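Data first, discussion second: the structure below is written as structure tokens.
Note that one protein chain is taken out, while the other chains of the complex remain in position.
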């Protein structure tokens, strides 16, 4: 199955990439590596605001991370034209807007990791760091950046 | 225009790199990639202390990020000898020492991004993650690390 057939089967349609929230580039490629900028969680097109451990529950944060993964794939699709050219998702960094007592960043991050594994199969297995941050631009609950390998 | 002519036109002189604040190496190269360690914001040669959202205003934080970008270029110049050999600024990670309510990390980060865009032109367009951290070494308000591509 192609990546797009899998996305279809999951009922996921990739959004067009939104504008960068600053003076940076959403996706940068060097050789076979692609760096995707940190994307914040959105809901109804607006920042999904809140902190895990207070306003946002773990399961909601996990869903937020899943939606960020969809936006990351949308950005990758727009930049490289064909997601089937992804040879490997190499690494994601998952930032969780965390109240001092919240320690389930790894559960939140699984929302993104599980989807990447499903969509890319064996090529989706990625290294990961997940941790709690003090804040995220626009007060969003989750931010994720990604590095991938693309076929030349 | 060479990178140095642009820096001159902007009135920027690159500082010699300071000593590493620990048992690490400021700049490490592998093939065409260069990893520049996290550099903290300084003012008058000392850590620029404070937290965004309490003691440090957004515009001050943006200026702090701009100065870190200058130090990063100073470190790159010292390590590779000629900034014109930079083929691309690939990615920066901008850490903003943030009070719980501060959500303008992307504005602060623009202080570095806008300068890199000016100095390196089309080669300066970089991926980026910016987020709020609980603290930074020496209490500095901003820390930035950088990855670049260098001509072999």
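Going in written order, the chains are labelled A and B, and every chain counts its residues from 1.
Just so we're on the same page, a contact is a pair of C-beta atoms (placed from the backbone, for glycine too) under 8 Å apart; a residue touches a chain by one contact, two chains touch by 3 or more.
Please read these numbers as outputs of a predicted model, since none were measured by experiment.
Of the options A:25, A:98 or A:140, the residue whose C-beta touches the omitted chain is A:98.
Contact with the omitted chain, checked across B:70, B:136 or B:150, is made by B:136. Although one chain is not shown, part of chain A still touches it, namely residues 32-33, 53, 88, 90-92, 96, 98-107, 109-110, 113-114, 117, 125-134, 147, 149. Hidden from this view is one chain, which touches chain B at 21-28, 30-31, 35-38, 93, 95, 133-139, 143, 145.
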